[in-house]
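Here the complex is missing a single protein chain, while all its other protein chains stay put.
This part shows subunit A:
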């Protein structure tokens, strides 16, 4: 008999609005405590102290419009946030400040989350939805200069970009962008040429979220239908469907692969968080806590694997924090021992 799934380790309450996005920052040294940023539909960004499990600071910079992407940049003192007021703000949080030091106007009315990639010390690339509906714009930060604009050819008609993922095979090499579109296809863009390398129609419905494992050249995407698709990128830079998994209930709002590439978490419209083994997409657990759609999942970047957490934000205003499959060596050991008798 399998063990019953665990309960959340703790739950963060008090955003009093739907939680749309989560971002951990746990890399700091000792006096710095791990923190979690959450963006909610009332335009507020909460900075949670994971040690005391309370709100440290509340940032209000999107005029009451929903915040759907936050990401720390350059340590814990700088934060990027994207809201549906068409602004991407850069926050200065150092020494107790909480001011918007810079902002970018996205000219886009969708809710496609941006994607950030560190390309060199002090230099980042940020992909964000562009001015035209089907356009993606890539900026260089902090200079805010446009690197390229990725626009599909006129007859491709993939619709709006729904989710973006910037990545590069090795540090310093040419970056790529993976984008999921409204028509259910995932497109691999080459940033240097601004050209489509591969296009894979892997869903019938809009791609809601994707994540990519640049080591194994393998990614996963979820859409509003009841299928989770894993695709891989071969040597010729072609995307191919590797495996699909049919879910009980339709709709995946977010997918996230843990940094150690062992497990994958999905945020379901059916209120459930699902955990899969990343190697074979083996279903591992159903975490049932929320009472409404789960909007986002995020893994913490704790340096010690045993402390790694999973956070999920939901429409029910709560953020659940889970500690799951993080006893790597121990689990390995005992699984070997339990298997011996058979």
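Annotations for the structure displayed:
FYI, a contact is a pair of C-beta atoms (placed from the backbone, for glycine too) under 8 Å apart; a residue touches a chain by one contact, two chains touch by 3 or more; residues count from 1.
Throughout what follows, contacts and distances are computed from a predicted model.
When the listed names "Telomere length regulation protein TEL2 homolog", "Ubiquitin-related modifier 1", "ER membrane protein complex subunit 4" or "Trafficking protein particle complex subunit 6B" are checked against UniProt, the chain not shown comes out as "Telomere length regulation protein TEL2 homolog". Note that of A:73, A:116 or A:284, the residue touching the chain absent from this view is A:284. Only one residue in the set A:78, A:218 or A:272 touches the chain that does not appear here, and it is A:272.
Considering A:4, A:122 or A:172, the position touching the chain not shown turns out to be A:4 (whole complex). Take subunit A: the residues that touch the chain left off the picture are 1-6, 248-249, 262-263, 270-272, 277-280, 282-286, 288, 325, 331-332, 335-336, 339-340, 342.
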